[in-house]
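What you see is the complex with one protein chain gone and the rest in place.
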């Protein structure tokens, strides 16, 4: 596409409709829009380049900054907006100015309405325990936002392997599985050995002592003896869902 | 499928063709075949369950063990066999008894002939430097073994960003990108920001000092600010290719 | 027992058969026998105190030192002697002077004959892969040396969960299970959830990259979500077997 | 047992009392009961499989969730329930609806009455210092809940070795010792050298500076020069007691 | 200079104007001035030795101590004073007694008026994201305090490489670039490959999970594959600016 | 001494004044006194064995526990008592019941009056910065409590080496130097190279970012290129002073 | 410059001398030259962009690859070539085909003749001990290759602070100081406090035990209490010299 645009500009130069200096300006043009206060460059081309509109990472941003970005984006397009890691206070603040759906467990906020799922199959989101659910919901809601059908299998950790085995059908039927676990993180390996689709593993910081903030699950998942498993950052339910959605929308 | 088998057995029991004790035996039957010496259980059902035949992880196995496993497998099927991390000495030993193609750079051996690529699109294998090539070839040869077309983009590290930019077409055209880099591992993030397909990042142990055997690239890739990036173990070219192939063969 | 000895001495003092100074000497007596060269104190009371004769940790000792300790011990008792982590060269050297059985895989040497198993039940030694077998044999041979029946279940890793499931009977029948695995170490958790006996987990240094010499399996096992699992040092098959034998000989 | 059940079902199929489809359903039946809200799968078979009823890990669960699980469990059985790591607030909340005994030091709650101890011998719970007592009480109360007699030896750290020596009788008399210590964690090694029963070591996060949250005691215990010592996670008094109880109830 | 002073004193001794004992006293004289309460030695010679007046590191000092140091310094000279990492409360306290400009984002306070920039060229301060801005402002304000022109390029992270590319002119025009990023810290490498001036990289603690408080960005920057990049401590915007100013004022 | 006591008892047995059973009792007697509530064993023999009365480590103890220990000790002896790491609240509580001197900076409390210094020479306590002073005062007050003259040299860090050089006399005159520093901890090495007496280094947790809670100073001090330097735990001013006092009271 | 080139092309399009398609080709042209075998992309524009010709990182490259790159470069330009981390064997191999000067201590090879120094002032390369000299020579020879005068101050570690003090003149006279040290790495802080020019610190892996391969010196230098110090990777003498040369050639 960019190539086409460039050729168009060069054709215009050749035809004299555009001067070389003007062309230079166009080729170098800033494809970013800044918010009024200048605290964030919003990448307006990303929708075109990556297929999804801008998503806001809420952590470390003030409620005013989040609202500012939302409003700038909504002035350009009426597509839904996903906000991750937004605290309750910011959610309350945004709710006054825009149509926000907020899930306090996963700290996910969605502005606007979701469109119909358009992915190839289903994404299974599985967790080892109940304490992993906040991360799982971050993944599940992100996947739904990105147009996927999601099947939730929570609390199916390997210490009671029959719990997992009783869901073998849902797992075998998935296009992608997101396996979320803290502590020893074995869930990813066991699922990885059962299914023939990609497994994206999310270590969580759930646990204590020698789990060192999620390190135990992270290392466990990176060293999985099962093939077909890759890993994202600790507690990064969003990242897993984003890649899972890419896979589920593969051309 | 397993369910179908089970139902078949149960029908036979109902029809009297099979006694309950025989059925019990069948249901509990060991779906593994052991080598004569018993040092490895070969998972004969894996071809059915996961869609690819057995792959041998050569590290830590003697040349006699590898040959034993190869011969057991070839007695069951004539499909090609992939052997990873096999030392030159083992390769020389196997060559005497079976049709082996061996790549000494990646330490990959393939017994038998590859079939035609049958994946959806292309897998791009990109590296930051020339020292990452052994890992990259492990990935590329594995991907080819698993039926994928592979495009190699080597030595396109971010310190000379124009080198990467000049390959934007190949990257945009990929179904999956495998981004392989040591040192600071930034390649995954930069590619992740350029493409709209899944990126599987492989940290390598290339570097020295504070790279701590690949830890710097591993952490860098796990913390990628780009969406759509997941990570496998340090130097695990095989694992990245295995998952990439799954994605490229998605149903 | 020590109390009884002390009382006997005090009685002798009271009866005048022993002078106070002699008693002092006896109470403070050195219960250790040194080898001629003085490089090791052999704990002759340990047989009484802990129920098993001296075991020699071969690593870091010269072949001459090992032989010296063996000969000092055999001059006191004709019970069998276990030598762990002894290199082939030392084994060859000892073989010339004493009846040694040596297993080069586990580097275990046994001088003298084993007595009959006298434990309560069976100790199951299970491994995730074939590369864990050297550690597993260290455990199995140690357990046999200490008077236990051992069942070996090798290469039953969780990535092919059916391999493990097909051995559920042997596992359910165990008095103790020693679960040995490298990489992600998930075997301990899965077995821990299946059985109702103690599981002693042994992480191994098998793997590469982010396994960091066994750290991944170690952390994974320490964080096991299954109850009833405890852990010993990386590659410490001996230690696991020693405790397993204690449990299997519980009073 | 499961085998017997399966054979029974197969017999019924052979006799025509059960159709193949019904049998399929039974074989695959979900042995888990979900709470009304679905936030936790309670493993009702665990009492049968592992010999103890469900235990609730209170950390990371809301007071409402804990109560919900308790009520679901009590609707199935009137056995006592153990809740670990429950905060005071949750304890106060539960107290209103069920007969709870709560120990604020160890954060252990017990619903219902304990049955008589039925273990083989005594479990000694020893600590290095007074700051380790919360972890020790988690272990001691868990062990008592699971039917064991417990002897408490607190503040017997190795820096005053005579304190430990004066309790040699209790130690020699134990079936299992749980050795709990922070800082340098030497208690496990010294006790391990004194007794001939299994020692389960619990590192605690007690200390400061280079203890790195319990890492110093953990590494110390894993590297114990005494035989017969295994280790559980940092501060995991519950896990140590669970395994100790298994050993004390060995068949 | 010191040499000259010493020679002067020695000449005076030779000429008899100063006795040897007086000279000894002078040579050994304490070039530090203590605050009244003695909690800090203020290095009055540092202005001469290093070219900039004293700067106060506010963290870990009480508001009274900071004010005391400020007043001692202002009694000696009327040059401006920079206070880093000063909390709002201390800033409010100082404002009552001296002319303070305080930036709450970077926690930088400046007492007195800045002089005109006198550096050679411009220092570019670039950040990967908006969350890095507090560190960036610490750098930018310090650089301005030390007499430099500063160009701010915020939120130009590598996941949208076009954002960075659109500022190539400002970057090429810099005398020094300060590259500030958390997460994977790739910004330093990409800029390092684009410019021909020194790049000082500042890892930030921005991120979560496996960023381990800034470790991921730190290791990434230390292992940069670009030449010309050096690194300061995590979040140390001040240190980067101090060195950048030295470079921009090179003789 | 203990030997003497034992001989005395044995003599009494020989003389008939004591029966063997009574002797057994005496030899095995518990040399510890418990507080009424039993939460701490106070080592009454330590004064004899180690030359200083009991010292109370206040962290992790309730104010009631501290007071209980103090009262038990004071019922046995009227020597002064040192309490380390005691919070303000506990200090206020104790003040009501006993003559306490409390220093809120170092959190040191002293009950009773100090006796005259009786050490050989002087202990110099030096710090790199002002933020290290709380640790330094813990060391200085402990040393004074233990009967030593203390010279305080605060804020003499190596970044202004002249500050340190101007105190060379005090340093050369010391019997022991306690060198306390955070950040890069270089103070210990520089002092270690200047003096010919033992240097005890105390790393502090002062700093941020890659100091990792004092790890940087700890490693720096352990790797000191100067001879004669040993190290205690991070922030352990007490431990350094305790050993320094031992050295200063050497027989 | 690139901008100028682009404008020239656009002018040619406007003038009709170049067609739009040809222009597109030119703008997108690959500025890299591959070696015949394709194992490395040589960045021919880097000389223009960064001011120095290509430098070859020898580690991980075969002698044939190094020679291939050298010959490709020499076919384009007759400027000198620097090869770092080249083993003796490769040096011997190259010597046969091109005019190589090789320093076996630092493993630096230089092909061709150096031009005259053209930097502003002098770069001082200082080391803590004699074992740091290989890294120091890598720095010194690189700096000389890049056109700088170098002053070597070796073995001036802080444990004998007078050794460093006696070179205060050379240090004060430097434009940049490269401070190289292993073990505790204090040299950087002490020099940083003495001079008013930038100090680039190079931690080395010299030492043993708790230096953890250079980690102690690295952390020490990152936490330097002196202002004006930045750090490069462990043992990275080249990187320090490259940045130092940039500073010494500042415009």
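Each chain gets a letter, A, B, C, D, E, F and G, in the order it is written, and its residues are counted from 1.
What we mean here is this: a residue touches a chain if its C-beta (ideal position, glycine included) is under 8 Å from a C-beta of that chain, and two chains touch if they have at least 3 such contacts.
Owing to the predicted nature of the structure, the values given are computational and were not obtained by experimental measurement.
Check D:56, D:100, D:221 or D:250 against the missing chain and you find that the one touching it is D:221. Within the set D:69, D:108, D:186 or D:200, the residue that contacts the chain not displayed is D:186. Of the residues in chain E, those that touch the hidden partner chain are 3, 6-7, 10-11, 13-14, 16, 19-21, 23-24, 27.
Contact residues of chain C toward the unshown chain are 28, 30-32, 38-41, 43, 45-46, 59-61, 65, 203, 205, 213-215, 218, 233-236. Against the chain not displayed here, chain F makes contact via residues 3, 49-51, 55, 120-121, 169, 175, 194-198, 200, 218, 222-223, 227-234, 238-240, 242-243, 246-247, 250-251.
Just so we're on the same page, only the chains that are shown with their structure count from here on.
Averaged Cα coordinates give chain A a centre that lies 54 Å from the centre of chain F. Of all residues in chain G, those touching 2 or more other chains are 3, 194, 215, 218, 222-223, 227, 233-234, listed in ascending order.
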